[in-house]
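Every protein chain but one is kept in place in this view of the complex.
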Amino acid sequence: MSLLLFDVLLCGLLLALALASVLSRQLSHAVILYIAFGLLMALTWARLAAPDLALAEAAIGAGLTGALCFTALARQGKLAASPTLSWQQRCWPALFVLVTLFGLLLLVLQLPAKPGPLPALVMQQLAASGVSHPVTAVLLNFRSWDTLLELLVLLLALLGTLQVAPAPVYQSSWVLSRSWSQLLAPLIIVLAGYLLWAGAHQPGGAFQAGALLAAGAVVLKLNHQLNWLAWRNIWVRFFAIAGLTVFVAAVLTAWLLSGALAEPVWLRWPPELAKYIILLIEIFATLAIAITLTLLVVAEQPATPLSLARQEDDEAADG
Amino acid sequence: MSVGGELSVISTLLSSALLLTGLLFFIAGSVAMLRFPDSYSRLHAVTKADSLGLGSIIAGLMFYCNWWQNLLMLLIWLLVLASGTVSCQLLARFCKTKQDQA
Amino acid sequence: MVEFSSSLNLFLATAATLVAIGVYGFIVGPEPLRRIVALNIISAGIFMLMVVLAYRSAGPDAVSTLADPVLHALVLTGLVVAVSATAFALALLARLGKTTADRPEEPGP
C-alpha cells in the first residue's frame, strides 16, 4: 500500500511539473521546472527497475539537457515574459489534446500483459554475447548496429552545433569555484571508470560513464580549464571520432577473422573475443561521448575550416 | 535495505524523528525559495535549510544501513554541502555584480 | 498482485498524459525554447511507456527476474538521440537569437 502511495505521489509530481513547465509564464521557470522534472524521471526509472536508465537520465537527461537549456536562456539575453495567448489559442489545442489523450489512454491500457518473446531470447543467448549484463549485451552485441548509428547521431549533432553555435557567453572565473571543480575532477574520473567497468555485469556502461565525464569536463571548462579541449585540436577531433573508428575497425577485423566461414556475417564478434572487443569499444566510446557532449554544451567557435563560410558571413555582418 | 524490522523501538523513534526533521527543513527551504523577496535571502534559505535537511535525513537513514552504505551517504552529504556552498557563493557574486552594474 | 497492476496502470496513464501535455506544449508554444522542452516531455512520456512495458514483462516480483533488457537498451539509445537532437536545436536557437539581436544594428537595405 505504501508503495502505491509513493507511486501516486511520484506520478502526480511528474504531471504537475510537466504541466507547470508547459504553462508557466516565464521561460526561465519553464526550464527550471523541466530540470526538476528530469530529476524526478530518474527517480521513476529507479522505481521501475531500470537502474541503467536512472543513471543515464540523471547525467544526460537532467544534467546536460538542463545545462544546455540554461545556456540557451543565457544567450537569449533579457528574460522577457512570454507573449500572452488568447483563450482561443489555448482552448482549441487543449480540446484536441484531450481527445488525443483519451485515445492514448484507451490504447495503452489495453496493451496485453504477457511479455514478448525477446527477453527470454536475450537470456538464452546471453552466454554467447561476451558480457553478463543483458542491457550491455543488447546494446553492444545483439543490436550493435543501432548503437553505431547512435554514436553517429551524437557526432552529427556536434558537427551541426559547431557550424551554427555563436560564441559562448563566458563569465569570469572565480578562484573558489575553479579549485572546487579541480577537486571534483579526480572523483569524477574514478566514478566514470567504475561505471564503465561495472557495465559488463551490472548497470552502468559507456553512455553513463561518458555523460559523467562530460559533466566534469563542462564544469572545468566553464572555469577556463582544459583549454586544449577544443575542436581545432586535432587530437580532440581524433578522440571525438575514436568511438566510431574503433567500432568500425572492430567490425572489419571481426569480419575478416570470420572470413573462413562460407558467408561472413557482419557485426558478429567471435565469441571468445567478444568480451575484449566490447570492452575496447566501450572505452573509446566513453571518451568519444565525453568529448562530444562537452563540446555540445560549451561549443566554441572553431578556428578550423569546418565553417569558413559562416565566419565570412559574420565578418560581412560586422563590417 | 529492508532490515527495518530488526530495529529497536528507540532506534525507530529516533530515526523517524530525524527523518521528519529533515523533511521539515526541506519544506521550509522550498517555501522560502518561493516566498522570499530577493535572491540573497532565497539563496540563504535554500542552501542552509537543504544542507541541514539532507544531513538529518541521512542521519535518519543510517539506522537502516550497513557501515559501507553509511560511509557513502556521508560522502554524498559532504559533496552536497561543499558544492552547495560553492554554488551559493557563485550565485551571490553574480547577483552582486549585476546589482553594481545597474 | 492487485497493487502491482494498479501501480502499472497508474504509470501507463501517467506516460500517456505526459505525451499529451508535451503535445499541447508543442502546439501552443509560443517560444521555440518551450517547444524544445515540450518535445523533451513527449519523449520522456514515450520512454516511460517503454520502461513500464519492460517492467510489466518482468512480473510482480521484479526484483528477482529482470525487466525486458531490449526495451531498456532501446530507451538508452533513444535518450542519447533525444539529447543530441535537443543540443542541436538549442544551438540553432542560440544562433537565431543572435541573428535577430544583430539585426537592428544593420543598415537597412
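Should a chain be cited, it is by its letter among A, B and C, assigned in written order, with residues numbered from 1 in that chain.
Just so we're on the same page, a contact is a pair of C-beta atoms (placed from the backbone, for glycine too) under 8 Å apart; a residue touches a chain by one contact, two chains touch by 3 or more.
The criterion applied here is as follows: contacts and distances are computed from a predicted model.
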item	value
Missing subunit (named according to UniProt) among the choices "Alpha-ketoacid dehydrogenase subunit beta", "Membrane bound protein complex subunit mbxK", "Oligopeptide transport system ATP-binding protein" or "Multisubunit sodium/proton antiporter, MrpD subunit"	"Multisubunit sodium/proton antiporter, MrpD subunit"
Chains still shown that are in contact with the chain withheld from the display	A, C
Absent-chain contact - pick from A:L85, A:L98, A:L111 or A:V190	A:L111
Which of A:F6, A:W145 or A:Y276 contacts the chain that the document leaves out	A:W145
Missing-partner contacts on chain C, residue numbers	19, 26, 32, 35-36, 39, 42-43, 46, 49-50, 53, 57, 70-71, 74, 77-78, 81, 84-85, 88-89, 92-93, 95-96, 99
Residues in chain A touching the chain absent from view	103, 106-108, 110-112, 115-118, 121-122, 125, 141-146, 149-150, 152-153, 156-157, 159-160, 163-164, 234, 237-238, 240-241, 244-245, 248, 251-252, 255, 265-269, 304-310, 312-313, 317
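Just so we're on the same page, only the chains that are shown with their structure count from here on.
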item	value
Between chain A and chain C, centroid-to-centroid distance (C-alpha), Å	12
Chain A - residues contacting chain B, complex	171, 174, 176-177, 180, 184
Contact footprint of chain A on chain B as seen in their complex	82-83, 86-87, 89-90, 93-94
Interface residues, chain C side, partner chain A - complex	3, 5-7, 9-25, 27-28, 30-31, 33-34, 36-38, 40-41, 44, 47-49, 51-59, 62-63, 66-70, 72-77, 79-81, 83-88, 90-95, 97-98, 101-102, 106
